[in-house]
Structure formats: structure tokens, C-alpha cells
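What follows is one structure encoded as C-alpha cells, with my remarks underneath.
A protein chain is absent from this complex, but the other protein chains hold their places.
Chain naming follows the written order as A, B and C, and within any one chain the residues start at number 1.
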Amino acid sequence: MSDALLEAVTNGISFVDLGRQLNVGMPQSPNHPQFWHTLPRRHGDMVRADGGSAANDMITTGTHVGTHIDALAHVSQDGKLFGGADAGQSCLGGKYVEHGVHTIEPMVRRGILLDAAGYLGTDVLEGGYEITVADLQGCLAAQQVELRAGDVVLIRSGWGQRFAEGAAYVGKDSGVPGISEDGAAWLAAQGIHAAGADSIAFERLAPGGGHAALPAHRVFLVENGIYIIEALDLEELAQRRIHEFTFVLVPLNIFGATGSPVRPLALVAA
Amino acid sequence: MSDALLEAVTNGISFVDLGRQLNVGMPQSPNHPQFWHTLPRRHGDMVRADGGSAANDMITTGTHVGTHIDALAHVSQDGKLFGGADAGQSCLGGKYVEHGVHTIEPMVRRGILLDAAGYLGTDVLEGGYEITVADLQGCLAAQQVELRAGDVVLIRSGWGQRFAEGAAYVGKDSGVPGISEDGAAWLAAQGIHAAGADSIAFERLAPGGGHAALPAHRVFLVENGIYIIEALDLEELAQRRIHEFTFVLVPLNIFGATGSPVRPLALVAA
Amino acid sequence: MSDALLEAVTNGISFVDLGRQLNVGMPQSPNHPQFWHTLPRRHGDMVRADGGSAANDMITTGTHVGTHIDALAHVSQDGKLFGGADAGQSCLGGKYVEHGVHTIEPMVRRGILLDAAGYLGTDVLEGGYEITVADLQGCLAAQQVELRAGDVVLIRSGWGQRFAEGAAYVGKDSGVPGISEDGAAWLAAQGIHAAGADSIAFERLAPGGGHAALPAHRVFLVENGIYIIEALDLEELAQRRIHEFTFVLVPLNIFGATGSPVRPLALVAA
Partner (left out) sequence: MSDALLEAVTNGISFVDLGRQLNVGMPQSPNHPQFWHTLPRRHGDMVRADGGSAANDMITTGTHVGTHIDALAHVSQDGKLFGGADAGQSCLGGKYVEHGVHTIEPMVRRGILLDAAGYLGTDVLEGGYEITVADLQGCLAAQQVELRAGDVVLIRSGWGQRFAEGAAYVGKDSGVPGISEDGAAWLAAQGIHAAGADSIAFERLAPGGGHAALPAHRVFLVENGIYIIEALDLEELAQRRIHEFTFVLVPLNIFGATGSPVRPLALVAA
């Protein structure tokens, strides 16, 4: 076996699961169709003559629920998508042919955790706190890692610990911590490939402000073609101080969609 | 950087996509809710004061559509799931708490392609052809690979080339080629972790027989706890003669479901 | 034309719409899948050679959302449905074959409005207020109508005016006014065919109590085979003091379901 990757894999690896479990009733943005799972057929409903039976499922869901990735087609500014594509024309026959989630390549890349909450000496940053460029730079220095072009950067505010609280996680009244326009512009300048966070809208939301303005989304999705990953679970990575890892993310290949639920992994050699 | 895996990744890898694109109208079993994707909100439907807008999606689907994995809870025999779990009791509150798809660990493992069609000197095996144990053994020998415990084995019948034909792929009248009870038992004896194929029901279906009997499902899911992956696209792997690779599969973490759509990858060092 | 009904109809009738409009985001119980409507195909997505095009819809929804009717199969008590049917056995192959909504006959019957709020001299009864048997009897006397066997009785608490407020209508904290066990028993004794109200759960809910106990549901659905209609709009009927009318309700004929969205009408000769 001469494949260095397979050799590393067979020598032993472990993974940290960065995705949330998909449960009926979990917190999600009211802008998106609610996640539901139900069993049309359970064992016993129909048993074949040979004693076998099969159970199955029905799912209805938005694509921006649970841990998910935003395709570039998700956001437009002044009628344009990334690269100047016309936001209206990009939708052909009811599908975002251009910049839909089917255009996102699966990611197996260097991943970097920026544990902003840890760097700032707190467990959970406050609702509405803006993680600044200085915070990002200070955090990198403290963690002794550097960004490289093509990296996937995951920013931990600690807010993910509120996922189990439901509506508090959405943070309509409290606001939500995160980077904003400046942080996004600085990260884009480093040439990153994608950015993620442990909150539902990735970027800082002002208290009471809701989703009225999403400048980091504009900077990443429209201006720089950088993907955004939301509602990550970054707690275990932070606790184990795994700041550099192999990041794996495989979006569902849904033709023409604006996003996909995902279950990203952080892989490390055992 | 002392992580051998990350080093292999950053030295350069490439991947082969083994998943089918999810398209409205693609072939699927009529037993499962049909895949649908639609855009509730398109760009232009609601534009914010700052000129930004967001488009989104609604999905309804079964979990056994497109390329997908069967959880152990999918099939029961004589009222039992794998390990003797009671098929009725395993479903608590409308969720398969035991053996649901949330219990499948993400896979980053050695993968083996068994190109049965190639070995048998044909492009597509005939509907109803049973890939025998001798075929599997001969194919391994011809490919000069050996199975190891924990491997994921992907069996190519060539039937996947019919995916674009729609109903022909489902093969109700023609039958579908694949392994059957004997092949499954032999593979299980090798200690494999999961098995996949390029057809919709994984195993051989007799012409006109439909899904009346699925012995390989019973052997794998109920008797041996081996996962089944269906509707794979194995054409590129076969054409490039990639018979050994790093197999990556990350099921959606849907609590209590019997399966999940997946997009598996075969990774190779560049 | 010798048909008395058709003669009455052609001589002129008018109707009051008792159903709520189905809108994405309307208030509903979190126990039931959320109502969503989206357009997979809009005009312009696909235009035929002759210049014609068709737009269409996708709906996902619970059946107990918007104005809806409860089938007898909706509620069980101590493992039994109405008439002693076994709650488990009544569900065959994933369908409530017995007492499902397909067994409810369309209703064209005498309808009676009991304007409890009006009778009690208020616009909206308070959250948690129990409409008593004395209230029901006093209201009937004040309105100078009497109940007859086979009637459909609609009870107005005024709470329906809160529908537009969203969560306030669900009334989790405030409670919701309505009849309770005694009122249900008295109405059942009058031989009514169905009962409705302008609140989401039909019966009185205690402040903070949620749906922890629903005795009127038990009395009607399990003990007496009387259908329940929820989330009616009774404001116009009350304002126009239409206390007796022809009530029309046609459930969707969904095989095996526990309820159906409906749009009941009150018809009156012009």
C-alpha cells in the first residue's frame, strides 16, 4: 500500500463530531421550514410472508436547519450573487443552477479552531458581542497557529452551549456573539476557503435586531465566494484544545438548493 | 505539524464522488416518500432595506432515496432487530432509539471496490444475475487485493449506468443483478464493516419479483450488524481502476431514523 | 325543479366563512408539524412552446393546524378509542382504519352559535376561564334558541380575536377560556353531533398548564363519539347575531388520518 493517506488512516485516527443531532423541536430560525421526521412504516405494519419487515422514514426540512452550510446562492446583494451573477437569472426552472449547493466541492482540508471565548477568558461570550479583528489575531497568537490559504476556520463563541435551551439559542432578544463585517473582511483577506461558528446565524447579531442586517454573510458569500457553516458544536474541540485538524465536510448534492444540512468532522491521528 | 493524517491531506489528495445528485424525478423505490426540493423564497421575494436578500429551500424526502445508508433498524426478521432487540420495543415515542441511523459512526476506513462486471468481462451484468461467492473471490484475486476486517466493500454490477434511465434502474420487470444470501454470508464472515452497491436495493432481485424477499438484507442488517449502502455511483472508480482507497461516509445524525441519504467519497493521495 | 334544497339555494343564500386562512407562520400547537406552502414551479420557470405555463405548490402540514376537525381516532383513554376499540389494533399498516378522519361524514346540519363572551358581557373571556353549564344554559336562553339532537354547537369565547397575535393565541402562559369536563358532559347529553370553538385546543386550558389534561376531548371523542372543531373564526357570526344556521363542513377524505384541516361555512338564506 503506497497511499500515504490510507496509511495514515489505517494507522489509526479518531474524529470529533462537529454536527448537531437532528431532532424534532430543536432550535432553528423561523425563516426556514421546520425539521420533522416521522416513520410512515414501522416494524409490524407490514410483515412479508418470510417474517421480514422494513421500517422507513419521511423527512421534511429546510436546508438551513441544524448544522448546515450556506451555498453562495443563499445570499444576494443589490440583485447580484458572487461573481456578479444575476440573482434572478441564476434561478432556472426553480433551481439555483449557478452557485447552488451542488457546486460546493466536498471538503477534506486543514481546519483551524479559533476559540474566541477561551482566548477572552470566558465560557460563553455575551449576546451581541462582536469578535473583533484584534480578538482573532490575539487568539491565533495565543493558540500558536497561523492561517493558510484554503483553510476552514471555525470560530467558537461558546454560544453553542445554549443549543439545548431552544429559543435562547436563536437569541432574538439577547443578540448573539460573533464576528461582523471587519472580522469577515480580515479572514477573507487571509484566503480562507470556508468559515464556521457555533451559533445559528454565524455572525454577530445585535440584541433585538434579528436578521435585519447580515454584513459578514455579504462579505463571505457575495463578495468573496467563501462558504459559511452554522450551528456547529465546537465544545469538544475546545475542551481537548484541538486547534488544528483535518476538516471533513460533505454537503448533500441537492441540485439547485441554497444550502444543505451537514455533519462535519474534525479528524486527528490517534 | 506532527499529525500524519493532516500531513497526507496537505500533501495533496483527490476524491471520487460516489453519491448521486439529488434531483426531483430521479428513480427511487415507490415504497419511500419521493424526494422533492423547492424554493419557498427566491431572491427578489423579500429584499431588505440594505439591498440584501436570502433565498431558501424546503425538502421532503424519504431516507432511502438517492445514495443512502440503511441503519440496522431498517429491517427486522421474526420481530427482532440485530442483537435480538425487539422490533416493537426498539421504537420509543416514534423513534428507533435502538439501532437508528444516529447510532452509525461516521466512516473513515479502508474501502475496496469489487468490480464484478469488469471481472466478468461485461459492462453491465444482466437483470437478475446473482454475483456468486466464486465471483467475489475471483474478482478479488484478479484485482490483487484482499479483504480485511473493518473494510467497506463496494460491489459494482454496472447497473448504476441505468440510473439516468429512471424506471429501468428500479428494475421491477427486468430484475437487478447483485449478491444474494451466499455472497452476503461470505462477506460477513470476512468481518467487513459495511457493504455497498450501485443498484437501488443492493442485492440481487429476481425478474418480476420486486422486493418480496431480501435475504442479503437479513444477513447483513439483522444477523451481522453490517450496514448497507445503496444507489452508489461506482463508474469512475472502476474506470480509473481504483480498487483500494480511503472511504468516507458521514450519515446525517437523524435521531431515530432507519436510514439517511449520504454522499460517500473515495479519497486517494494525489 | 322540485328539489326544495336547490330551490332555496337558487333563491339566494349567503355564507359566513368560519375557517382561518392557511398562512405560513400562523399560530399552531408545537405538537403538530408546521404548515408550510411553497411554489416549486412559478410562471416563467418552464414555458411551453405555445406560450403557456403552469405554476404549482407543495404543502407540508400537520392535520391539526389552522381550523381543523379531530377524528375520533385522535384521542385514546387507557388504551381505548370510542366504542372500546383498541387504540393499538385500530392502527393497521400505519393508518387508523377505525375512526380515522375518512370515517367522518360531511356535515350539512343545523348549526348553533353559543356566544358565551357576548352573553357574559365581555369581548374576550379571560385565559383559563371555564365556561360552565350554567353559562351554556343562560346563553341559550338569552339567545332564545334550543339545542336539538344532531346539532353542531359552536362556542365563542372571543379568544379567536387573538389569532393574529400569534403565540398569545396558543396561550401557554395565560391559559385559554373554554368549556371543560362538565360542559362537555352536558352538551353530550343533549345529543349534539359535533362541537367547535374559536380557540386552538377547543376546551379550557389552565394558565401555565398546556395540554397536560384534556377532559373535554375525552368526553367527546372517546366517550361519546362527538367530533371537535378547533380554531374557528366566530367573530362575524357573533357580530351579525346569527345564532342558528346551516352548518357545512367537509373534511378531507384522508385515509387513516386523525384529523383534517377544514373550512366550515355557516349558510343563511339571503
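In this section, contacts are C-beta pairs under 8 Å (C-beta built on N, C-alpha and C of every residue); 3 or more make two chains touch, one makes a residue touch a chain.
Here the structure is a predicted model, which is why all the values come from computation and not from measurement.
Student: Looking at A:Met58, A:Ile112, A:Val170 or A:Ile229, which makes contact with the chain not pictured?
Tutor: Candidates A:Met58, A:Ile112, A:Val170 or A:Ile229; residue touching the omitted chain: A:Met58.
Student: Going by the touch rule given at the top, which residues of chain A touch the chain that is not shown?
Tutor: 24, 36-40, 58, 60
Student: Considering the entire assembly, which residues of chain C contact the chain that has been omitted?
Tutor: Touching the missing chain: residues 1, 3-11, 13, 15, 17, 19-24, 31-33, 37-44, 48-64, 73-79, 81, 87-88, 90-91, 94-96, 102, 106, 108-110, 212-214, 217-218, 244-246, 248, 250-259, 261, 263, 265, 267-269.
Student: Determine and list the chain B residues touching the chain excluded from the picture.
Tutor: Against the missing chain, chain B presents residues 25, 30, 33-34, 36, 38-42, 45-46, 60, 92-94.
What we mean here is this: only the chains that are shown with their structure count from here on.
Student: Just the number, please: Cα centre separation of chain A and chain C in whole Å.
Tutor: Using C-alpha averages as centres, the distance is 42 Å.
Student: I'd like the Å distance between the centres of chain B and chain C, where a centre is the mean of that chain's Cα atoms.
Tutor: Centre separation, chain B to chain C: 45 Å.
Student: Could you give the separation in Å between the centres of chain A and chain B, each centre being the mean of its C-alpha atoms?
Tutor: The computed centroid separation for chain A versus chain B comes out at 25 Å.
Student: Could you list the positions in chain A whose residues touch two or more of the other chains?
Tutor: Chain A, residues with two or more chain partners: 33, 38-42, 60, 94.
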